[in-house]
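Please see the structure below; I have some questions.
Here the complex is missing one protein chain, while the rest keep their positions.
== subunit A ==
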Amino acid sequence: MANRGNQAGTATAAAGGAAQRPNGATQGKICQFKLVLLGESAVGKSSLVLRFVKGQFHEYQESTIGAAFLTQTVCLDDTTVKFEIWDTAGQERYHSLAPMYYRGAQAAIVVYDITNQDTFGRAKVWVKELQRQASPNIVIALAGNKADLAAKRAVEFDEAKGYAEENGLLFMETSAKTAMNVNDIFLAIAKKLPKNDGAGGVGGSSGQGRRLDRAEDGNKPASSCCK
C-alpha cells in the first residue's frame, strides 16, 4: 500500500520495486498482454490509466488526446511485459458491446468508485460477466478508485476485499489523483499473468491468437498442395 508519488513516466520507473532493467534491454522475454478496463463511467478508468502510462492526473497535455487506447511496458525480473490497455465506454447503454472488447483479453481491471455504492454493484456485474464469458484464464483485478476521498467512502475496504477473495480477484484501492497503488495494481497483474504462453514471444513477432489454432485444423489440405 505504499503511496508511490513518483511520476511514473517511463517503464523502468513503473516497474517500481521489482527487479529493474534498463528500458532498452531485450535479452529477456517480451510478453504482450491485452488488458481491458471496465467500469461505470466517471469512476476514473481513464485517469487511472493515464496515471499509469503518463504519470499524469488532470494536467492536460497536447500529446494526450486519446486516452482510450494506450500501451505501457513494465519490466518484471527478466521479462518485459507490454500492456495494451483498452478502455471501454462505461455507460449502461453500451454495456452490451463489452464482449467485443474483452474478447481475447488476458487481463481486465474492473474499476469502481469507493464513494459510490452503485459503481461497486456494477463492478460485480462486470466481474460475473467476465468470469462467464471472457477467456477462462483471464486475470481480473478489482480497483476501488478515488481512495483519496476516503472521507466520503461508501464502499468499505473489507467488504470489497472479502468479495475479491471470494472470487479470486486481485484487489487494491487506488487513487489516480495521488498515484496510490496505481503502478502496484498493474505490477500485480503482470506478476500473475502466465509468461510462457502469452501472446508474442521473443522478438515480438505479432501475437498469434486463438485464430491460428483454429486454422491449424484446416492445415492438411493446404500443406499438401504447396510445393
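Following the convention adopted for this analysis, a contact is a pair of C-beta atoms (placed from the backbone, for glycine too) under 8 Å apart; a residue touches a chain by one contact, two chains touch by 3 or more; residues count from 1.
In this text, contacts and distances are computed from a predicted model.
You can't see one chain of this complex, but its UniProt record names it "Rab5 GDP/GTP exchange factor", from the set "ATP synthase subunit a", "DNA-directed RNA polymerase III subunit RPC9", "Rab5 GDP/GTP exchange factor" or "Exosome complex exonuclease Rrp40".
Here one chain is not drawn; of A:Phe52, A:Tyr101, A:Trp126 or A:Phe171, the residue touching it is A:Tyr101. Summarising the interface, subunit A meets the missing chain with residues 32, 34, 37, 41-42, 45-46, 50, 60, 64-69, 84, 86-91, 93-94, 96-97, 100-101, 103-104, 199, 203-209, 211-212, 214-219, 222-223, 225-227.
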